[in-house]
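To keep things clear, I will list the structure first and then write my remarks on it.
Just one protein chain is left out here, and the rest sit where they should.
Up next, subunit A:
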Amino acid sequence: MVSWNAANAHRKLCNQREQIPRLREGPNLSSRLHEPSGQTGCACSNTLSGVKPLYSIIVTMEDYDYLFKIVLIGNAGVGKTCLVRRFTQGLFPPGQGATIGVDFMIKTVEIKGVKVKLQIWDTAGQERFRSITQSYYRSANALILTYDITCEDSFRCLPEWLREIEQYANNQVVTILVGNKIDLAEKREVHRQRAEEFAEAQSMLYLETSAKESDNVEKLFLDLACVLIREAKQNTLDNNDSAPMPGEGKNINYLSCCNIN
């Protein structure tokens, strides 16, 4: 029973908050028991899109400063699930297969004293037949577009993925191209330089990783977190146009039974 230890190293013990926004039905959840150790999440966020400066006040009441939604895409088999599990759980699962019932994974990291909670979403296998729901891309702060350096085909499909990103993802989304499986150097089909040029032409960051050897996996997510923090700070400085105007009504991120006025 390991897994979330890495995350826990960075976080304080969770305090039970008295009022937890919930998407669940049920009686007053504030009284629920909480076991601090071995758990990732006590503090349920108010929002899935934490960049909005609007939320920073709320967010700091929890035990992180920022919450970012990171979404993985790319052909089936390139190693997306392995990258997530390597990063969040520190393991490399042998064999291919979806983790049933797991929606997204969470890891909180600390960068220069700033606590960043990363909510990492996997495709749930819907990429297998090119059937990812549009809603998957919504409100993502960052996209990790992954291909397999040993599989030319997975590289050639990238433009198709970019079209999908352009259609459905937020304009400001940060995209990073990842060439995975560099442990299989002898089977490489896509040269690094070619990928770098492609990434640059599309104004994406580029990184090569091995989920298996844990090469660059931490770096991938931490680099992303840094970029996202920088952008979030920039957004706070810029005119705050995401705050609701009078009468507009606020966005409701989590439907809950507790919102009753």
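The definition used in the following text is that a residue touches a chain if its C-beta (ideal position, glycine included) is under 8 Å from a C-beta of that chain, and two chains touch if they have at least 3 such contacts; residues count from 1.
Definition applied: contacts and distances are computed from a predicted model.
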item	value
Protein that the absent chain corresponds to, by UniProt name, given "DNA-directed RNA polymerase III subunit RPC3", "Probable electron transfer flavoprotein subunit beta", "tRNA (guanine-N(7)-)-methyltransferase" or "Rab proteins geranylgeranyltransferase component A"	"Rab proteins geranylgeranyltransferase component A"
Contact footprint on subunit A, counting only the chain that is left out	1-4, 23-29, 31-35, 38-42, 44, 48-49, 75-76, 89, 91-106, 124-131, 133-136, 138-139, 157, 166-167, 243-257, 259-261
